[in-house]
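For this depiction, one protein chain was excluded, whereas all remaining protein chains were kept in their positions.
Naming follows writing order (A and B), and every chain is counted from residue 1.
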Amino acid sequence: MSLLEIRNITKRFGGVLALNDISFNVEEGETKGVIGPNGAGKTTLFNTISGIYRSDKGQIIFRGQRIENLDSHRICSLGIARTFQLSRFYRGMSVLEHVMVGYHSRMKTGVLEAWVGSRRLKREEMTAREKASQALRVTGLEGSATKLATALSAPEQRALELAQALVVEPRLIILDEPAAGLSTQERKTLVELILTIRQQGKAILLVEHDMGVVMPVSDEVVVLNFGKIIAQGTGIQIQQDRNVVVAYLGGD
Amino acid sequence: MQLGKFRAFLIVYVIAAIVSANMGIWWQSMLTFAGITAIASLGMDLAIGYAGQITLAQPAFVAIGAYSSAILTTRYDVHPLLGVVVGLVIAGLLSYLLAFPLVKLRGFYFGLATLGFAEIVSVINHNAIPLTGGTQGITMIPYLSIGPFVFDSALKQSLLVWLVSVFLVFLCLRLGNSRVGRAYRAIRGDEIAASVRGVDIRAYRVQAVVICGLFGSLAGSLQAHIVTTVCPESFGLALLIKYLAIIIVGGLGTFWGATIGAVIFTILPEILPVPLDFNPLIFAVMLGIMLLYMPNGIYGAVSTMLRRFRLTYIIKWKS
Partner (left out) sequence: MDIIQIIQVLVLAVSLGCIYALAGIGLSLVVNATRIVNFVHGEFVMIGGVMTSALYWWAKWPLWVAALLTISVVVILGVGTERLLIRPLWKRQAAPLSFVMMLMAVGTFLDNTVMLCTDRATLSLPSFFSKSVSSVFMGVSIASQAPWIIAGTIAIALGLSIFFDRTLIGKCMKACAVNRDAAILIGISVDRMTTISFGLAAMVGAIAGILITPLTAVSFTSSAGFLIKGFCATVIGGMGNIKGALVGGLVIGILDAFGGCYVSSVYKDIFVNGFLILILVTKPAGFFRSVVG
């Protein structure tokens, strides 16, 4: 049984068919790249997996459980985390607080306990802080823990996106164009980071335009165009696939 | 928020209590009204300022608390404290029933729905004569009493109300520092991102609205037992504008700001040489001006100033 099975996912927006009968699998610990020209449906696919959109047809099965109709927060607590292409922030909250929110689904205390100030609350808060600090360390942000998230530089913002996804210790991480806006050196660091995450046994779904980031880390690559999968295989295989060449460069 | 901070609040409270004990009855009843308004505004500050939910039905919940207390204590000889509790239960239930089905709506729509609910309550207050006494309202409501202790003087009432009010601010601050508080702020910041990262936005949105309604009901019950009459005029749109102005002027989501705002907006109408009819006008203008020029409110402006002051002080000290 695969970790994530996408079966015949179809999504329409009015007259536009954004996702057309998409099917593929992601295995435990596998890193799968998703590439395709702009508008191919990559972000729509990710939004559908993380529950922001509901698919019109098809199923998404994660660890044997159907998740295509679940709310986003349920999907997160089941073990799927994602980053956003355009960093999304909570106004007025610090970097550390952002990551602690990421840990929300692993905690249990509610309003009444918060008011009473129970011991379990204090313990949970400490755990959350530790996990959050750890995630910040991994992504290189420990120095900025108390800064406002909106005050970060662009590469730091991307790192924060990653930290928020890592803190919940997911089985599958979806990375939506993590290299956007990064310099060559920063991209190298990003590749190393992704490889580290891979070593931890997490599965990764990666959307990227930069082949220099996708190819070194991916076990397999899926190519999307106009909402359909036009090729699937190892990096070398799809580079030689005619359909892919046509999609990117146009016909000859 | 440790116990130490609470002790600090208590000290401030005791000092304020001693001070007000030596001032006239006018001042004490002003403080009492300010405290009641603070409690209701605090609920709004939590739901609107902190969690970002546009709930506009607070006057209705204040009315629910007030009328519940009034009806139960005057007609059924119920103990005042029980009346308060029943009011809370009713308010909690109604706010949940209102919020839960509507929580999927966008802000404007949710706000209008809550306004619709407030109108319904208002119509009932004005017209259900056998229940609410219609436009005459209900009079001769007994004072609050805890055991043998009866809150019959302005001083005792203000001490009680402010004890409750300060305690509620303390609870809110505690909430802010917890997982729930962060969830509220995340929802206010970016709902979808919060949801994807594991926050059950629906549950917390409903929760915020319910807590707001509970605070309102408590304020209403206290008001009933202090003013000893309730009438439907006092729970209209003018009250809503007052609350909105208070939380903006005080500073959205700062809790203490709501308290400061409540004091300002209780005393201001008394010292301004304009007739009472002009009040909503003044509140509306202040609300508008604050929204345009000082959206962080007084609390926000003061803390920004303090931060800059500390920063320049540290820079000077270091160099």
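One rule holds in what follows: a contact is a pair of C-beta atoms (placed from the backbone, for glycine too) under 8 Å apart; a residue touches a chain by one contact, two chains touch by 3 or more.
What you see is a predicted model; the values in this text were computed from it and never measured.
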Which shown chains does the chain we cannot see touch? B
Selected residue (touches chain absent from view) among B:85, B:144, B:161 or B:241: B:241
Of B:33, B:61, B:117 or B:256, the residue in touch with the unshown chain: B:117
Hey, which of B:16, B:90, B:105 or B:173 is the one touching the hidden chain? B:105
In the full complex, which residues of chain B touch the absent chain? 48, 52, 54, 56, 98, 101-102, 104-109, 111-113, 115-117, 119-120, 123-124, 127, 188, 237-238, 240-241, 244-245, 248, 277-278, 280-281, 283-285, 287-288, 291-292, 295
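Just so we're on the same page, only the chains that are shown with their structure count from here on.
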Chain centre separation (chain A, chain B; CA means) in Å: 41
In the complex, chain B touches chain A at residues 1, 171, 174-175, 177-183, 185-186, 188-190, 192-202, 207, 211
Per the touch rule, the chain A residues reaching chain B in their complex are 50-52, 71-73, 75-77, 81-82, 84, 88-93, 97, 100-107, 109-111, 113-115, 117, 121, 124-125, 128, 164-165, 168
